[in-house]
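First the structure, then my questions, so here it is.
One protein chain is absent from this view; the other protein chains keep their places.
On to chain A.
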Amino acid sequence: MTWVAWRQQRLLTLVSLGLVAVVAAGMAWLWADVSSVLPMDLGPLGERYSDFLSYVPMVMLVLPVLLGMFAGAPVFARELEQGTHVFGLTQSVGRGRWWATKLLVAGVPVTVAMTLLGLLNAKALGPLSFIMTSRLQTPMFESQGIVLGMYTAFAFALGATAGLLVRGTLGAMAVTIGGYLALLVVVGNAARPHYATPEFTASGSADPGVWRVEIGYLDALGKPMNFAAGDCGLDSFPKCMADQGIASQFTRFHPVERFWDFQLLESGIFVLAAAALLGAGAWAVRRIH
């Protein structure tokens, strides 16, 4: 069964791996280049790489869902469209093995490749993590580390299972892109800020690279209060703040050291989601005919 599954998926897998390899080559060049110029002041460093870095998150956000659509969605959908699943399911191979082998052969290479790319990105982007947003924050968080591989595993499982359920490649692709974006946005906005309790500082400043999740104002007693900027009229802001009773600013933030903890937690969410999808697929495969 392994050979058959590989022969069926061969072209898509090789194209997928080729695509990841091209992106990886670009990131390896970045890593080498960054390593050669360090140490360097933050200003010139930012100037040197800001153009390049503006493209990196775009590519990294798109890659997992692209692989889910083109390597994952057709795994079962194309067979169901062409009727060849009937051939596979009426040989001396059980349904469960047919399903699992196809998933593993198609899914493992792209997941492994993207995990490696994510680790390479973490190396290359690590010294640059204060140029764009913090590396804990969208879109730099999604562009590096082990989450890349787990996003890919999720998008792949979504595409493959959608193919079993909607029985068409185009429909499965549409479900993949919709489902992936939905989970990514929801997790990034609703879940990620709460992976840990933010640290608090009343000084108003924090190290570069931290993720500020909340900035606010305190009165003289240290109680949080609102600043009504609209009421200031022609007064300067510092005077206006003082008039309103604001004594200081505070910041709640996640220190950059939490990067790998956050990566693990977010990976766990996507692995669980992928496992749920595979469970649905294991149920669906018993019903196809």
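The definition used in the following text is that a residue touches a chain if its C-beta (ideal position, glycine included) is under 8 Å from a C-beta of that chain, and two chains touch if they have at least 3 such contacts; residues count from 1.
The working rule: contacts and distances are computed from a predicted model.
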- [ ] Just go with whichever of "Cytochrome bc1 complex Rieske iron-sulfur subunit", "Caa(3)-type oxidase subunit IV", "ABC transporter ATP-binding protein" or "Na+/H+ antiporter subunit D" UniProt uses as the name of the absent chain.
- [x] "ABC transporter ATP-binding protein"
Task: Of A:L14, A:M58 or A:V86, the one touching the omitted chain in the full complex - done: A:V86
Task: Residues belonging to chain A that touch the chain removed from view - done: 1-4, 7-8, 11, 82-93, 289
